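Yeah, one chain of the complex is gone here, protein chain that is, but the others are all in their spots.
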Amino acid sequence: MNKIFIHDQLIRFSHCDPAGIVYFPRFFDLAHATMEDWFASGVNHSLPDLIRDRRIGTPTVSIQCDFALPLRMGDTLRFELRVSKLGSASVQLAYSGKKVGVEHLKIQQTIVFMALDAGRAVLIPEDLRPRIEQYLVG
Amino acid sequence: MNKIFIHDQLIRFSHCDPAGIVYFPRFFDLAHATMEDWFASGVNHSLPDLIRDRRIGTPTVSIQCDFALPLRMGDTLRFELRVSKLGSASVQLAYSGKKVGVEHLKIQQTIVFMALDAGRAVLIPEDLRPRIEQYLVG
Amino acid sequence: MNKIFIHDQLIRFSHCDPAGIVYFPRFFDLAHATMEDWFASGVNHSLPDLIRDRRIGTPTVSIQCDFALPLRMGDTLRFELRVSKLGSASVQLAYSGKKVGVEHLKIQQTIVFMALDAGRAVLIPEDLRPRIEQYLVG
Partner (left out) sequence: MNKIFIHDQLIRFSHCDPAGIVYFPRFFDLAHATMEDWFASGVNHSLPDLIRDRRIGTPTVSIQCDFALPLRMGDTLRFELRVSKLGSASVQLAYSGKKVGVEHLKIQQTIVFMALDAGRAVLIPEDLRPRIEQYLVG
């Protein structure tokens, strides 16, 4: 319980803008990569498998980000991922983005489990729910 | 006063994901393009000129997005851009993203005027302020 | 005959890297946008329609690019698009990328018409072929 998923990513040349810092939309790409790796190795069910085998996707319905400090190429961004709220069909994820222990940005994202063919929300699958719950903030 | 900046963009193949809808981080890129064009033709001072001639940038300090309905390739996304708050060094922008008159997403973004070499916030330049104010929600 | 498809695009902040010039992979995105608009208004059949209605895609099988001069944000990139070779199932496209009349880059791209469900090449559709041929270099 109260598990935290830790995910490190190198800030690359391609993430940075003419001011030499990460162009902010790239942070959402980096957060998405963290979520994908969390599904694969934290929840133990990869998103590609979820999409292919069960025709379930996890679209984002809302996202909020606060940027406190910039990041530059060569930096390592560490995301600490927690589940901040758990609904019947939705999960709220909280990302703390750190560089050497100091928080540079915070993201809060709500995803919904969605039957891709029907185009509507579905209950979080029974087998995934307890694994997701392990990351729920106490 | 109470001006609205209208900006249409075609949703392209490259914006869409394996589910056939816009991959959500691309919306921030699309909103950034709207902001750039607003600076160039609404505020009448382009961001490249601001960066090059005055060494002033406009980093994003916070952003919030709610996604109500998806968009697909071939759709035209219309952003209506308004100024929802005007500080001494910051501007809060409100984007309503519509398809054929129906709102599909909403973004609220706060940018800060920043002296790029000193790396700190500066007052909104005097010559830009009245033009920005024209878009302030009444 | 010998038609040229002219396509202008603004170089944006998001296209540029920490050196202040376009990060080269973005040029392929810009060329793809030119190809999409050529299909829509030059060939008169949009790619989204081709994919949705006929289940035909146009994947790229090879691409070659030479970069002579850089481009910077605020520049306008003009692509002149011609068809340099026309096969039974493939089209070779030649892009000349110019700024104010001076060539900055050249791209040569081969696309293949592909039945998406069968996953194999198909003849260029009869109704599209004569319109594509109009852009063939004499």
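Quick notes
Going in written order, the chains are labelled A, B and C, and every chain counts its residues from 1.
Note that a contact is a pair of C-beta atoms (placed from the backbone, for glycine too) under 8 Å apart; a residue touches a chain by one contact, two chains touch by 3 or more.
From a predicted model like this one, the values you see are computed outputs, not experimental measurements.
One of C:Ile6, C:Val61 or C:Leu123 touches the chain omitted from the figure, and that residue is C:Val61. Although one chain is hidden here, its contacts on subunit A can still be listed: residues 12-14, 29, 32-33, 36, 46-49, 72-74. Listed for subunit C, the residues touching the missing chain in the whole complex are 18-19, 21, 24-26, 28-29, 32, 51, 57, 59-67, 70, 116. The chain not shown here touches subunit B at positions 13-14, 16-18, 20, 23, 25, 73.
In this text, only the chains that are shown with their structure count from here on.
After Cα superposition, the angle needed to carry subunit B onto subunit C is 180 degrees, rounded to a multiple of 5. In this assembly, the C-alpha centroid of subunit A lies 34 Å from the C-alpha centroid of subunit C.
Inter-chain spacing, taken between the CA centroids of subunit B and subunit C, is 28 Å. Centre-to-centre spacing of subunit A and subunit B amounts to 24 Å, using the average Cα coordinate of each chain. Residues of subunit C found to touch two or more other chains are 13-14, 73.
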